[in-house]
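What follows is a set of notes on a single structure, which appears directly below.
A single protein chain has been omitted from the complex, and every remaining protein chain is retained in its original position.
And then subunit A:
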Amino acid sequence: MAASYWESTQRKYWTFTKQQLTLERKKVEEAERNLVTMYPLPDRRLLSIYFYHQLSKMARPLGIRQQPLATAQVYVRRFYTKVEIRRTNPALVLATALYLACKMEEYPQHIRMILAEARHCWDTSFNDISKIGECEFTLISEMNSQLILHHPYRSLAELQTQFQLTQEENALAWSIINDHYLTDLPLLHAPHVVAITAMFLAVVLKPTQSGLPVHAAGATNALQALGNARNSPTQGAQNRVQKLVDWLAESSVDMEAVVECTQELISLYEVWESYNDKTCKDQIAKFVKARGLDK
């Protein structure tokens, strides 16, 4: 994308502080207090994991790549900060977000194909393309037609050449970026901050055979190293990490933000342990069925 992030609608209108985000969500929930108490839902991050699984299930047979998938995830997150989830049919919202994201990322899909995949993986009853069309309209207007997204992948590609990351490190950083879409980070921080965090974590934690999820111990080290970056650099023990820490210390990157991102990601990996596909599915199905939202 040619436009710069600094002038983007993403920065101007869709980046919040944590407090703002909490407030927004509270407002939405307050308006539907009854629904909220009647139909409890799992932790937002767990729901996000579930949504991600559903989105990838739809995307895989259509050959949709990571970028449109990421865009769809952000659209869903933005939408649900403005609209109470219990008033919607998440299956329809997810399918539509994916459809719109594909249009936006110049990877257009036929509306019938999206519908077919959605039906396939949700065993739901909406079977009319006009539903997707309608929902798309709502999605666009809720987002004030601010649809351009800047993702951290591009920043990572630049960092990769600068720091000569190994293939494993790069792959790990890439998947950490994929994971950050399961959190609120895309609504909280600039893409380059996320990219730097991902790279930093990848280098510090070292891609090991165990892969993800990341060990909590390693993560604590990472946090410590970050803390040190703001003080004086310690003796050049770990060469590579040191170089990175030095660079971070000298750069004008917002270190508070990087620390916050790191914490957010680490707690995601902790929450992930308690993920259960069925709980999410059932709890969503409960309000969808009870309120006839799938009709």
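Heads up, the rule we're going with is that a contact is a pair of C-beta atoms (placed from the backbone, for glycine too) under 8 Å apart; a residue touches a chain by one contact, two chains touch by 3 or more; residues count from 1.
Criterion: contacts and distances are computed from a predicted model.
This figure omits one chain of the complex; the name its UniProt record holds, of "ER membrane protein complex subunit 10", "cyclin-dependent kinase", "Eukaryotic translation initiation factor 3 subunit L" or "Trafficking protein particle complex subunit", is "cyclin-dependent kinase". Among the residues A:32, A:84 or A:136, only A:136 touches the chain that is left out of the figure.
Contact with the omitted chain, checked across A:118, A:147 or A:244, is made by A:147.
From the options A:104, A:249 or A:285, the residue with contact to the chain not on display is A:104.
Within the complete assembly, residues 1-3, 7-9, 99-100, 103-104, 106, 108, 110-111, 129, 132-133, 136-137, 140-141, 144-148 of subunit A touch the chain that is not shown.
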